[in-house]
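The complex appears here without one of its protein chains, the remainder shown in place.
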Amino acid sequence: MFSGFMTNTWTVATIVAVVAGVAGFFVVLRGSAFVADALPTGAFAGAAGASLIGVNTLLGLGAFSLLGALGIGWLGRRGRHDVAVALALVVMLGLGALFLSFSVEYAPEIYSLLFGEVLGISVNEIAPVAALGAVCIVAIMAMYRPLMLSSVMPELGEAHGVRAHRIEMCFLVVLALATSMALPVVGALLIFSLMIGPPAAARSVTDRPFLAMSLSVVLALATVWTAIAASYESNWPVGFFVGTIAAVCYGAGRGWAALRQSRLTRSAPIGGAHASRVPA
Amino acid sequence: MTEQRVAASRDGRGSWNSRDDVLSVEGVSVRLGGREVLHDVRFAIQPGEFVGLIGSNGAGKTTLLRVILGLLPVGGKIRFAGTGIGYVPQQIHLDPDMPLRARDLVGLGLDGHRLGIPLPSRSRRKLVDEMLRAVDAEHIGGARVGNLSGGEQQRILIAHALISRPGLLLLDEPLANLDIASEQEVVALLARIAREQRIAVLISAHEVNPLLPVMDRIVYMAAGRAASGPTDEVIRGEVLSKLYGHHVDVIRVHGRVLVVAGRGDGLDIPVRHHADTAIADDADTA
Partner (left out) sequence: MRAVLEPGFFDSAPVRVALLVGGVVAVVSGIVGTFTVVRGQSYAGHALADISVTGGSGSFLIGISPLWGFAGTSVVAAGIMDMIGVRRPRGRDLATGIVRGAGLGLAALFLYWDTTHTSTTGATITILFGSMFAIDTSVIGVVAAFSLAAVGIVAVLYRPLLLSSASTDLAVVRGVRVRIAGVLCLISIALAVSLSALTIGAILSTALLVGPAATAVRLTSRPGLALIWSALIGLAATWLGILLSFDSYYWPPARRGWPVSFFVVALILIFYLLAQARRGRDGKRQCSPGS
């Protein structure tokens, strides 16, 4: 499974896992699970549209994901946040279905876009993916402090001149790029599992940001590698393994946290607002 | 404990276990999270009485109210006689989008528990209008509950509680976020309702002064314990000192009351000032 065209898959998958691990840390921190779910479906529409026109799919993905991100940001400002995001998400899925209905290879295309495809990566995708990955990582590192501030203590961030809305938009854009990268391998519907499961598990183990991020990347790598290997061997879809392993990661993280909690002696006064921010 | 009983029987309204009590709380104790939040609370309310439940945050007022309403399990007995309890929570949080008008919420006070599709009924509508009038809220009847201001919402909640003609109206800290003028309005409104409709009113507050003019009786709470009786008999140094468990002075100034308590570590902190001076509370929250 390590020969020939599979090396492309391994390479791309590794880059994807690293980015997912890092970006996912903030997704979990900010509780943007819903948004992280919405973007990939926009990417799905993009991929469908791009494959229709015959453009290099990554470009189409990227473009539509960006549109999706901006759309969500815009819609989220007006009206009820959840309803807006939900409707936008659904329309993008509908658009994807529409675009794919124009092409001949309707069903298999939809399937691999939604659930991932181990064999579909070509060698000229590696460079763009690597570039995108680098951009994502650099962007996140550049935004690190304002991002942390606005995620954990928005009011304090505001006081420091961090405009929450702008950070949110920037982060959405990074997420859009990250999901475009991940989609061909993992599939639109399972990207958010990859972005939530490993980071959530990492955060259950440790609160320290860099440690949690590194652990998150490690777990994401483990998830993706296992999924690819298993999919190659069994022919079963990659998405299935990603979804299952991510769930196992998350469950293990929760179990660990619960175990640690019960072992701690019951001490009196609660530490303060920060404690309540940990979702896992 | 003896002090409280003496205070109650001295009020000349008959023993506190009398049969025409609207509400009788006997020996109620509640533990929450390992702490005893209420300890052997006992008092009774008679029809048409206006009773103030006074105490600072953490004294146990909200817990006591929730116990009376049946929202919390209780150790001890609560006897209730009469046509039902109307409950006015401090606030409810509704989305401005929620399709529920003020008059709809008031109407639900009448039949919110009934199953089946409601058929429009003229008598129901008249009753709702009547209630809205009683609380001076006719002009906001068609507004969405989520769009009402704090004071407006409060009136609607009062109407919601009243429409079922309860024997007892229970209000949880209705004065907490109001300015002085609104405070006086609400107190006057409630006193009028209690008088006109012979409804007993139990209103919790952390500030006794706004209620002084209208209270028939007071239930004063501190650290989960309560003393009840006529205001003058309960708001006294020796009674409150017993309640708090350490020395407390009561000062009267221009018809207003100031209670000054000391903490165990010797600090003197005024428990209550006049309503518009906000003082950080010394007790831990319940």
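In this document, chain identifiers A and B correspond to the written order of the chains, with residue numbering beginning at 1 in each.
The rule we apply is simple: contacts are C-beta pairs under 8 Å (C-beta built on N, C-alpha and C of every residue); 3 or more make two chains touch, one makes a residue touch a chain.
The model shown is predicted, which means the values in this text are computed figures rather than measured ones.
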| item | value |
| --- | --- |
| Which of A:17, A:69, A:110 or A:140 contacts the chain that the document leaves out | A:110 |
| Listed residues B:71, B:180 or B:251, member touching the removed chain | B:71 |
| Contact residue for the chain not shown (choose from B:148, B:193, B:211 or B:257) | B:148 |
| Listed residues A:17, A:43, A:170 or A:200, member touching the removed chain | A:200 |
| Touching residues on chain B - with respect to the absent chain | 69-71, 85, 87, 89, 92, 94-101, 104-105, 108-109, 111-118, 140, 142-145, 147-152, 160 |
| Positions on chain A where the hidden chain makes contact | 28, 31, 33-34, 36-37, 78-80, 82-83, 86-88, 90-91, 93-95, 97-98, 101-103, 106-107, 110-111, 114-116, 187, 189-190, 192-193, 196-197, 200, 235-237, 239-244, 246-247, 250, 279-280 |
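One rule holds in what follows: only the chains that are shown with their structure count from here on.
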| item | value |
| --- | --- |
| Whole-Å gap separating chain A and chain B, where each centre is the average of the chain's CA atoms | 51 |
